[in-house]
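Each remark here refers to the structure printed beneath this line.
A single protein chain has been removed from this complex, and every other one stays in its place.
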Amino acid sequence: MPVSQLLQVRDLQVEFRTRDGIAKAVNGVTYGVDAGETLAVLGESGSGKSVTAQAIMGILDTPPGFVTGGEILFQGQDLLKMGREERRKVRGRKLAMIFQDALSSLNPVLSVGYQLGEMFVVHEGMSRKDAKAKAVELMDRVRIPAAKERVGDYPHQFSGGMRQRIMIAMALALDPELIIADEPTTALDVTVQAQVMDLLAELQRESGMGLILITHDLGVVADVADKIAVMYAGRIVETAPVNELYKAPAHPYTRGLLDSIPRLDQKGQELYAIKGLPPNLTRIPPGCPFNPRCPRAQSVCLTDLPPLYDVTDESGAPLPGRGSACHFWKEQLHG
Amino acid sequence: MAEEPILRVRGLVKHYPLTQGILFKKHVGAVKAVDGVSFALYEGETLGIVGESGCGKSTVAKLLVNLERPTAGEIFYKGEDVTRLSGRALKAVRRNIQMVFQDPYTSLNPRMTVGDIIGEPYEIHPEVAPKGNRRAKVQELLDVVGLNPEYINRYPHQFSGGQRQRIGIARGLALRPEIIVADEPVSALDVSVQAQVVNLLEKLQDEFRLSYVFIAHDLSVVRHISDRVAVMYLGRLAELGTDSEIYEHPTHPYTQALLSAVPVPDPEARGKRERIILAGDVPSPANPPSGCRFRTRCWKAQDRCAEEVPELTVPPHLAGADGAAHPSACFYASEDPAP
Partner (left out) sequence: MPDPYDQRPHDERNSATELRPMDLATEEAEALERHEKATPARSLWGDAWYDLRRNPIFLVSAMLILFLIFIAIWPSAITSGSPYDCDLSYANQGSQSGHPFGFDNQGCDVYTRTVYGARASVMVGIFATLGAALVGTLLGGLAGFYGGWWDAILSRVTEVFFSIPILLGGLVFLSVVKSGSVWPVIGFIVLLGWPQVARIARGSVMTAKQNDYVQAARSLGAGNWRMMIRHVLPNAVAPIIVVATIALGTYIALEATLSFLGVGLKPPTVSWGIDISTASQRVRNSPHALLWPAGALSLTVLAFIMLGDAVRDALDPKLR
């Protein structure tokens, strides 16, 4: 994988020390994103996709969570080696995050305009009046109708979709270089989901920032991502440009996920289902973590952990950006 | 489907009063969660109900299993109006209409063992299973839903979300009901586990000849499992038809907008699809628009839509049209979304 300039996560390891043992939430994740690029991180709950994002943002709950290895290079600097104060500055100005639940991320007793303006007052030392004008400007930018009249409204006076727009506005406030959106549309209705995703994509095009989109929804990803990293049990099991991943997945897990989406031609039949359950992170099976659920598993999968192989086409020419952590990626991809 | 439906709902209304004051409550209005819903459920079929949050679909579920009493309207189970029943007669009907809940984490009592949870229906209805063989019955149910019968003494927190949902399904099956009302049964589950539970529900339907009311917001799952689909908006049904009538020949503007917004897991379709973006937000159910509920966001709305309430019937101008001739509550129903 080529090294990305904006953000490069290398061999990141995160564990949670709990009563039931050490849960290995992230086990050597490597991914990168460039300016103007959208990386979608796809995975189920417990795959480590959100924990990785929390580690990048520096908002991991410690304890119980600990980063035990790897590096997170942001514009060439390792965030993990920075001091607390330095890191806080990067987090405020250059990195921003959008959460799933907009209602609990906004303070219910302060007006939306005040909360948006706060960013400018704190980080740029603006006066309250200027900050309010900025807040209106931001609300316009995320297409909230009648921004001028609504700037004094409180979070509960907005609908779910509008609240998520306000969260986006807040993330955009200081023109960050990278936004991490953790399931930004999961709590929204379908008709609103599409609007919010479109808005995010549009704003990204305008500002040229990098975007990491964390989701479990294969549909959302298909619409906006440039490239995809699929995570399972704290590891990246497949990376690919978006079109290629859907057309020809090179990992049995990705294939299984794609196959379990209900399709028209399957009406009245059983859905394809990946058997079994995601592993308990305190006891990840030896070898390939997917082996107990994998229809392709052979004895080597029970003992040897597959690295993220570079994926090539049938003639052996490299496929840029593609990788698969499966011993049998060739069989999976080329049959 | 000329036979008598197993369940018929007529003019179902549920208003939650809005009150002010603590001791002396004053009515200041009502949230019209469900406002005139009618449909029928036939034996062995699955009726899907789709809609966005706040449309009243979960309230319909609660009304069907008698967790809420309707403000008006009737629910006929095999010809008998269950909304008028109470006591013993109600309990008998409840045996036959069971519910599967959305959240597998809050729908199982954490202080009870799996065996007690699945066996509780037998304690409430002791006539179904004599005391001696209840344990065997519970183990049989565990086996039916694909769980190891030996785990009868475990507690819910020792299971994953998908397994817990299987436990919830086993509880719903215990009394051998004829109807199961499933309220978003897979939406809290992981993608790779959702398919397992959908398959289980379908398998059980064949095995026990169950009729399902399947409520969800995920349009593709509803399509997969349903024989007929009802689309709900702000307390009313907008459109009702077979799955292909709704998904391939939608005639109500709301259905069309809803379907166009569903993300398609195919990056090649990006930018090629015609997406209908709805203006504004869903109005408050405490103060719904006059006439057609959807008119405030509808691009086809005319004056008539504010004055008259469109009935859920086959639009006369579409009668005989292939696929499009199904009930749609719109004066200007048409397969062509253009105004």
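All chains are identified by letter, namely A and B, in their written order; residue positions are counted from 1 within each chain.
By our rule, a contact is a pair of C-beta atoms (placed from the backbone, for glycine too) under 8 Å apart; a residue touches a chain by one contact, two chains touch by 3 or more.
Predicted, not measured: the structure shown is a model, and the values here were computed from it.
Residue B:109 is the one among B:109, B:133, B:290 or B:313 that touches the chain missing from this view. Touching the missing chain, out of B:148, B:290 or B:313, is residue B:148.
The chain omitted from view is touched by exactly one of B:7, B:34 or B:99, namely B:99.
The chain not shown here is touched by just one of B:66, B:205 or B:220, and that residue is B:66.
Within the set A:273, A:288, A:308 or A:325, the residue that contacts the chain not displayed is A:273.
Although one chain is not displayed, its contacts with chain B can still be listed: residues 22-23, 62, 65-67, 90-91, 94-95, 98-99, 101-103, 106-113, 117, 120-121, 124-125, 143-151, 153-155, 157-159, 163, 168, 171, 175, 196, 199-200, 203.
The rule is short, and it goes like this: only the chains that are shown with their structure count from here on.
Taking each chain's centre as the mean of its C-alpha atoms, chain A lies 32 Å from chain B. Chain A meets chain B in the complex at residues 44-45, 159-162, 189-191, 193-195, 197, 216-223, 225, 242-243, 246, 256-258, 260-264, 266-267, 270-275, 277-278, 293.
Listed in rising order, the residues of chain B touching chain A in the complex are 52-53, 160, 162-163, 190-196, 198-199, 202-203, 217, 219-221, 223-224, 243, 257-258, 261-270, 275, 277-278, 281-282.
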